Structures are given as C-alpha cells and as structure tokens.
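The complex appears here without one of its protein chains, the remainder shown in place.
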Amino acid sequence: MRHEDAAKAAVRGLGVETASWAYANSGTRFKVFPQPGVPRDPYEKIDDAAVVHRLTGAAPTVALHIPWDEVDDYTALAAHARDQGVRIGAINANVFQDDDYKLGSVTNPDPGVRRKATDHLLECIDIMDATGSKDLKLWFADGTNYPGQDSIRARQDRLAEALAETYGRLGADQRMLLEYKLFEPAFYSTDVPDWGTSYAHCLQLGERAQVVIDTGHHAPGTNIEFIVAFLLRAGKLGGFDFNSRFYADDDLMVGAADPFQLFRIMHEIVSADAHDPAQGIAFMLDQCHNIEPKIPAIIRSVLNVQEATAKAALVDADALAKAQQDGDVLGANGTLMDAFNTDVRPLLATMREDQGLDPDPVAAYERSGHFETIRDQRVGGEQAGWGA
Amino acid sequence: MRHEDAAKAAVRGLGVETASWAYANSGTRFKVFPQPGVPRDPYEKIDDAAVVHRLTGAAPTVALHIPWDEVDDYTALAAHARDQGVRIGAINANVFQDDDYKLGSVTNPDPGVRRKATDHLLECIDIMDATGSKDLKLWFADGTNYPGQDSIRARQDRLAEALAETYGRLGADQRMLLEYKLFEPAFYSTDVPDWGTSYAHCLQLGERAQVVIDTGHHAPGTNIEFIVAFLLRAGKLGGFDFNSRFYADDDLMVGAADPFQLFRIMHEIVSADAHDPAQGIAFMLDQCHNIEPKIPAIIRSVLNVQEATAKAALVDADALAKAQQDGDVLGANGTLMDAFNTDVRPLLATMREDQGLDPDPVAAYERSGHFETIRDQRVGGEQAGWGA
Amino acid sequence: MRHEDAAKAAVRGLGVETASWAYANSGTRFKVFPQPGVPRDPYEKIDDAAVVHRLTGAAPTVALHIPWDEVDDYTALAAHARDQGVRIGAINANVFQDDDYKLGSVTNPDPGVRRKATDHLLECIDIMDATGSKDLKLWFADGTNYPGQDSIRARQDRLAEALAETYGRLGADQRMLLEYKLFEPAFYSTDVPDWGTSYAHCLQLGERAQVVIDTGHHAPGTNIEFIVAFLLRAGKLGGFDFNSRFYADDDLMVGAADPFQLFRIMHEIVSADAHDPAQGIAFMLDQCHNIEPKIPAIIRSVLNVQEATAKAALVDADALAKAQQDGDVLGANGTLMDAFNTDVRPLLATMREDQGLDPDPVAAYERSGHFETIRDQRVGGEQAGWGA
Partner (left out) sequence: MRHEDAAKAAVRGLGVETASWAYANSGTRFKVFPQPGVPRDPYEKIDDAAVVHRLTGAAPTVALHIPWDEVDDYTALAAHARDQGVRIGAINANVFQDDDYKLGSVTNPDPGVRRKATDHLLECIDIMDATGSKDLKLWFADGTNYPGQDSIRARQDRLAEALAETYGRLGADQRMLLEYKLFEPAFYSTDVPDWGTSYAHCLQLGERAQVVIDTGHHAPGTNIEFIVAFLLRAGKLGGFDFNSRFYADDDLMVGAADPFQLFRIMHEIVSADAHDPAQGIAFMLDQCHNIEPKIPAIIRSVLNVQEATAKAALVDADALAKAQQDGDVLGANGTLMDAFNTDVRPLLATMREDQGLDPDPVAAYERSGHFETIRDQRVGGEQAGWGA
C-alpha cells in the first residue's frame, strides 16, 4: 500500500510536455498522409494540446517549434495557451529547412549562413521572453553526407562559437537544452551525434546548459538508462525527448517499441528523485503520428509515461539495494521485474478518479466529440505540417 | 598483363543502369534542397542519362519509376531514349504515394486497395511492353508501424496472391525482380524485409522471379557478399540496386561508404562470371543525390562500380584457390587485398581511351558545358522530384 | 474468464526443453566463473533438469550436447532420465571443439575434416536411436574470419552435401533442426548466418528438415516475430532456442532483455495454434548462466516463457482481427498491449495449484534444499563445462 501511494504521488507530480508539431501532419520522405481535423495554425495546435491536458491532467505545457509556430504576437499566443489551461514549454529552434542550410547551419563553412542561423537562435530567446518559456531546445541537423565534405573538427569550433553566443544571451532563469542524434538527416557525420558531445559542450558553456536525451536517437545496443544515470550524477540531464523506435528513428509513441526500456529509464529517474518537478527535468514528447490519429496517440503516450513511472515507483528500493549489495543477481533482477510485471492500470485509474478525471482518458477522448468537431470545423485553410 | 586484360574486358562488358529519379530532386523527410537544371519531365531525365552514357560508355539503360515517369506515349519515350543512345531499363512500380496506401498496397487489409495496387503492377507490365523493358522491379513500402496493427501472416498471403497474379501476366522474356528492405517507411514490420522472404516468394513464383539486392537495405553486420554468393549459387540473383550507407539508409553513391564491401561483392560476381551480360544480372544504381550535383555524382558512381569490378577481376584466382585449399588464411586474404590495394584508375583510363572516351569522365563532364546548358534552359515548369 | 481459461490451457500444454549444458559451468572468452554444486557428468545434469521439471511441471525434456554429454551407455542415460521423470530431448551435435575444426567442420576445405564432422552427425543419430530422441539439432560454428579466407560459395556446396547425407540417415520419425547464427565464433562470414539460408537448405532436404530460431542470433533491428510468422506459414518452423541478449549474444535468460519481444513471438505462436504440442514446435532453452545460479535461473526462464504464453493467449483475437480489418491502428495495437500489460502471475499461480504444484517455483526451489545438497555432495571430480 505504501508503495502504491508512492507510485500515485510520483505520477501525480509528473508533467509531460507535448509538442505542437505532433498535432500537425507528418510523414516519411516517401509520403505524408494528411489527416482530417489537423490544426491549421499554432492556436489550433494549442487547443489540441489543451484537450490532452484536460483529459490526462498530466500535460500542462506545450512545446513550440520556430518557425513552424511563427505568429505575429507571441504574447497573445501564450495568453491563448493560458486561457486553455496550458503553458508554453520549450522553444525549439529550427535551422534546417531553409535552402541556405544545405551544408549546415551553425557549422556551415559559410560565415554568412552561420550568422543567420545563430540569429535565429537568438530570436528564439526573444520568443522565450515573450511567452515565458524557460527552455531553449536545440537540435541541429548539421553534419555531412560524405567523408571529406567538411572538416569535422572545424565544425566543432563553429558549433562551440554559436552555442557560446547563444548561451550568453540567455536570461538568468532560462536554460539551453542541447539534443544529440546519431544520424539523419546527415548520412556520414553528425555534429552532435552522441551524449558525450552534447555533454562536453554543455560543460564548457556553464550550469544552465544541459543535455537532452531523445530516446530514439541512439545506435543499436546503446544502454540509454546508463546515460540517464550518468547525466543525473553529473547534474547535466536537462530532459527527454520521448518517443520510441524499433530500428532507425524516433517516430513511434514512447513505450510502444520497448516498454521495458522505458521502465528502466524511469527507474533511474525515480531512484534519483528526478521525477520531482523541483529538479527541473523536462519530460517532453517528440513524436510524429504518421498513420495513427494524433490526439489519441498523444494521450496514449502520456499514459505510457505514467505507467512506466508508476512501475518504477513500485520498485521495492530497500529490497533492491540489499540484493545488489549482497551480489544476489537473480534477486535484484527479480525485484525490478516484480514491479515491471505489475499491472498499474487499475492504480492509475483510481488516481485519475481522485483527481476528478476520467479513469480512461483514451475512451474519454473518443466520447468527447472533439475529433468530430475539429474534423468538421477545420476545413479550408492549410493543414499544419513540418514545413509550416 | 594477363590479369589487366581480363580486368579491362570484365569492365568493358559491364553496363550500369541509371535511375530516372536520381536526376530529379530528392531529400530527406526534413527538407528537399532543389538544384538548378533538374529535369522537369521524363524526357529531360533521359537526356541526362544519355549524357552519363556518352561520357562513360557504361550506362546504356535508364530505369523508369511509374507514376513519376508517367507519359502519354511510352513508345515515344522509348524512341526518344533510343535517339539519345540509351534504352529503357527496368520499370519500377510505385504503390506508396497515394493516400489509399497509408496501411499498405498489395498487403492492405482492404481488398479494394489491394486491387488498385495490383492493377498498377499490371499497368507497369503494359509499359514494359510499350517500352521494350524486360524487368519489372518491385519494391513495396508495405509494412506496419505498431505491433498488432495487422496480421503479419495474413499480409504474406495477400502479398503472395498479388505477386502470383502479376507474375502470370509477364511475357515470356520478361522478369520480375523482387526487392527487399529492412525498414522504412514502415517502422515495425516490413512485408519483404530480407532476402529470405524475397527468395521464398520468387521460388514459389517460378523461374522468371528473382531477388534484387539493394546494397543499402540491410541490418548492421549483414554480410552482403554472402547473400550474393548464395543467390548466385541458387540461380536467383536478378540484380542490384547499388548505393551505400553508413548507418540507416541508402542514399549515398555506391562505394562511397565502404569501397571494400563493394569490391567484395564484385569479387563474388566476377568469381561466378556473373558480370557477363549473358547471365542477365542487372547492375542498377538506386541512389539519391540530395546535396551533391546529380549528374557528376552518377558518373562517379558508375566509375566506382567499374573500379570495384576491375579490382575484382585482378584477383589472382588460382593463387586464391590454392591458398584457400591449403588453409592459408593470411595468404588467401593477402591475395584478395593485393587486388583491392591496386590502383586501377590508370588501367581504366587506358581502357576508356581505347574506347574513344575521355579517360576522366567526371572532368569531361565539367568541361562539357552540359550543366550550364540545363541550368539556363530548364527554367519555368516544375522540377521533377519523388512526387512527380 | 473465457480468455483466462484459454490462457491456462495454452500454458498447461506447453513443454519447455532445458539444456544439459545450462546446468554446467560457462563463461565468456575472458573468464569462466565456476559455481558450487555444478554437475560433474550427464547423469547429474539430468538430475538437475528433473528438479526443474518437478517444480514447474513444464520442463519434461532435456537436450543433450555431444560430446559434452558423451556416456558409454546412452540407453542407460535415457533410462535414468525416465526414472527421474524426464525424457531426452534434442541431440545437439558439436563439431567445433576439436583442433581439426579450426577452419570449419562440414564446410572445411579439407575433405578429411568434413568426413570426420559428418561422421559425428551420423553418430548423433545413433544416439537419438538409443535415447529415443526425435530431434537432431545442428548448429555449425563454421565460417571464416577474413575476406578471401575461403570460398563462400564452395562452403555452401560442402554444407549441402553433409546435410544431405545426414538427412538421409534420419529415421522416419526423426527430424533435423537447422539453426542459424549471425556471427561468432566466425568473425567475417558464417555459413548459416540467417533464417533464409537455413530455410533454403531445409527446403532442399525435405519435410523433416526445419528451421530453429535462436532468439539471440539476429542482427540489430531484426523483427524476429516476422520470421516466426513466415516459417509457420511455410510449415518450416521446427522450434526455438530461447534466450535473450541486449547487444551481441545469447546468454541471458529468455525474456530478460526484452519481455515485450518474447510476448510478440508467443503471440505469433498462439495465433497459429503452434503452442499445441501436436504441431511439434520444440520450445527449447539455450542459455548460459555465467554469473547467476543456474537452476533458479532456468526455473525463472521457464516461468518467463509461461508468462509470455499466457499473455499471448489473453489477446482478444476477435477484437484484434476486427481492428486490423478496420485499419484501426491504435485500436489493434491497444488490444495487443492490453494483454501484455496484464499481470498473469496470479493466473499462473492458480494454474500451478490446480496442477498440485507450488504457486511460486523459484521460492519452492529455494526452500527445497536441493542447492545445499548438490553443493555438499558434488565435491571431487571435475565440474562439467562447455569443454566436457
């Protein structure tokens, strides 16, 4: 019972940030399959995010992507979010969709392109100021496709320079979250390909620069929970971009490909009390829903994070520590597996009822009529997508 | 000297098929960077392919992709190709870019969609008849993104049914080439994910169904030359889609990522005399040139195949066989490496001069003025891309 | 309730074969850590296997490895097994631990070595005759370490020849199960590296040759349940070597690395009623317990297979089929996940009580005193290991 209460408390405190672009159309290089009811502007994206929050009670913030979410008046956008019951989360800079960025943005050999890219990063901080966002999230598509195409080392110098200028512009209560990614869109080298690179730059920059772990951005065989544990120990874990993948990339709902891995990640988090909002770890979804309906997929993803967190909180920490200290390999593993094998859905249903929520947010969404509303009302105009 | 002559002869006989879509714009899911001078219709694509053939003497055929290369009169298109000195190669069916295909084409749970997809395959055979093409190349984007989304097994039944109907429509001198691919665009399961699946279906279909190896479509650690050797032994290797990749996909110039691998593949080919055109192996490029100029990249790719073939033909087969039989591990490996380490570029330059070609086709292209011509003339209209 | 009964019935019918060598010492190339109480001969291994069966009611057969389990009188060994309540399962041939096999066994360039290796395979059939075993399980360590070391293709010819001779010697009620493995101990090429190779040879051999899937022997990103579904459809799935691995090899308890994957595999099995013993699929454990106590690890592994099977049997097949047919991606996935997320341990505990077993076999083993007995009695002599 004690553990169940702890699990409920752990989950109740956890806010999962949803991404504005996940409500918009997306696809692969082969095809984007448009869906009915998709938002046509940032306001409508926020409306959808608010629906997710109302149903789950667990998605209080929504991340923006600039320029996909470019508006004339960011203060008004933030106000709209507040009116809807949510807040603006991280501002995601986008320096990969202009023709200028063909050979890179902040690492481009051309100083003019670098200037343009860095200016965009600075502009994103302006938007943070206007929206109250505290996190600047940086992912760079920069890299090269062919050996020799550019100097790997010189690109690091350029990257460091742009990061330093941007970091210098941050307000005292603002952070820089630096993401890494093994590959794609660059095929040969990526300028921030792994956590080590991100960590090294963040260390150089200062306290308010931290690493973001995108769960789908690792080489096969990478132990992601090791990275979580290492960065927590070093005080350099800024947050997650949650999603899952079977092989190559990061487009599936978090927990869909390997729920045990998500549990292991949350076990590291809970073991370090890093689910406590006071610790400032950002738990963000960064997924695309190419063939499945977007809003219920996002609700399902929030629930998946909650379920993994609840299971992690159910781990009998004392028994685990004792078995570990005793070198009882099977006992320690068994203690962890006991928690994973527990069905936490009833517990979370109760928790939701305590919060005045529907115990089954997915079913509640189906009944809510929201989909029928947006399908019928959002006609005309242009559906939002990655390019808009 | 004897080996050098053999190498020249091997290379001289080898025709590399270029792909119409490689001359068009392409990119990643993040961005397509358009290039100046890109063709605006299939006729202009063929013009570019003809330039590659004139400069290399080694690219006599060009593959089409339907509907990307849809025209009113395929006989006229084939005649245009002949006028330009090239022929139509494989017809590539495309059943992945209609909204209907969101959940699959020939494996879709909806029989109406399956019918539509199979009809497209049959239509491609009509185009073969009209253009004189002998090869129907099939790649299916079909698969699922989430466990449970569809029955893996039922999809195989549907696939088998569509393939059988299509195979039955082939003329006596026409072939079906069935490609496989580990992943993408489907994230969880792919309906033809590996050579075993393609092989099993081809075996079921009959003699004129053969496997295509796309060099970029394998899991990490896969020994591709093993597959080449196995399929040659079984009489089921139909051809290659050449390209290269460092991690995930298949967009780089063949030989760019791992020239030693390409050499090992060609060593299996040459060891089995399968470079002899009489054996009917199709050597096709299937690459995209997202950031590099397209025509010179394609010329470079043709040269890479030629260089790997020449090196393979330089292997001292008798010495290799003896060392293998003697269990002389280092001697056998050394014999292979001797050929790989040889610089065959002078030999190929001589061969080209003997053929009345420029010894350096890339430089010849730069001097030819073709790029300036197409850049200036191909203005207005819409550049061809994957979607057109 | 109906589903729960189906789940119990599915699990009750399932026998998991344990491996004699799993009770013996094992390790990595770096070090074997010996454990107290390890068997010193095949009789003691069978004693341990019998303990696992008595506690789980689910491990009625034990596989042998020849020559690790060489005895003078196999009939006596089989009788001993019967006395202990178990039977001899598959006979595993071992043609990789003689100095002669440095460059291969049945694919060795030296015909004398091939003869010796094939003779060993035939001898294993003699042992099948003597013990009543129905399955000859073949795994070949054969392959090469360096490109060029041997002819990939010639090795296939030699393999086919040895398999044909061996197959010809099988009795009418005996099978050949051909395993495949991506890599190791060969570093460059493996002679049976993937399911396609095994399948092609089995097809050539005849009905009583079938493929064995070792769950730990695949390249990263391989969808194993696809292979299960494909082979079931083709009538060529002979069985499993169960184990799990995070990156490279296959030494962990089945279900330990990715319990969701094991569930998906058993979902394919249950969907095809292939858990029904009448279908003849062999469910075998092939694991090594290098640092954890062996017998409880094997019990845990049996339970893991049972839990995955129970969850698979809980899948609402009608709802799943409907969602799949309707193209309801989230609904279909959700139906599968509902079963996976269910805690089946109480259900299985009940089932065991119905069978007159302890509901918790691991705890029952701890209480049984067996470990203390073998620790004290099995002193002197030489502990069994991979080499003996």
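A, B and C label the chains in the order they appear, each numbered from 1.
Simple rule for what comes next: a contact is a pair of C-beta atoms (placed from the backbone, for glycine too) under 8 Å apart; a residue touches a chain by one contact, two chains touch by 3 or more.
What you see is a predicted model, and the numbers here were worked out from it, not measured in a lab.
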Item to complete: Indicate each shown chain that the hidden chain touches within the full complex.
Response: A, B, C
Worksheet item: Looking at A:Q174, A:T197, A:N341 or A:S368, which residue reaches the missing chain?
Response: A:T197
Response to the item:
Missing-chain contact, candidates A:Y23, A:W68, A:F96 or A:Y146, resolves to A:Y146
Response to the item:
Missing-chain contact, candidates C:A9, C:A79 or C:A248, resolves to C:A248
Worksheet, complete the sentence: The one of B:H80, B:R300, B:R352 or B:R378 in touch with the missing chain is B:R300
Response to the item:
Among listed residues C:G13, C:P185, C:G206 or C:G381, the absent chain is touched only by C:P185
Worksheet entry | Option touching the unshown chain, where B:P67, B:P259, B:G280 or B:G385 are the choices | B:P259
Practice prompt. Provide the residue numbers of chain A that touch the chain removed from this figure.
Written response: 102-103, 109-110, 145-154, 156-157, 182-183, 188-190, 193-197, 199-200, 203, 218-223, 225-226, 229-230, 232-234, 260, 264, 267-268, 271-272, 320-321, 323-327, 329-330, 332-337
Worksheet entry | chain C residues touching the omitted chain (full complex) | 27-31, 33-34, 96-97, 99, 101-103, 141, 145-147, 182-185, 187-188, 219-220, 245-249, 251-253, 256-257, 290-292, 386
Discussion item. Suppose we count only contacts with the excluded chain; which residues of chain B make the list?
Written reply: 220-221, 223, 246-248, 256, 258-260, 291-293, 296-297, 300, 307, 329-330, 333-334, 340-343, 345, 362
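The working rule: only the chains that are shown with their structure count from here on.
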Discussion item. Per the definition of touch at the top, where is the C-beta contact count highest among chain pairs?
Written reply: B-C
Item to complete: Could you check if the interface between copies chain A and chain C is built from the same residues on both sides, meaning over half shared, or from different ones?
Response: same
Worksheet entry | Whole-Å separation of chain centres (CA-atom averages), chain A against chain B | 38
Practice prompt. List the centre-to-centre spacing of chain A and chain C in whole Å, with centres computed as mean CA coordinates.
Written response: 40
Discussion item. Among all residues of chain B, which ones touch two or more of the remaining chains?
Written reply: 102-103, 145-147, 182-183, 188, 219-220
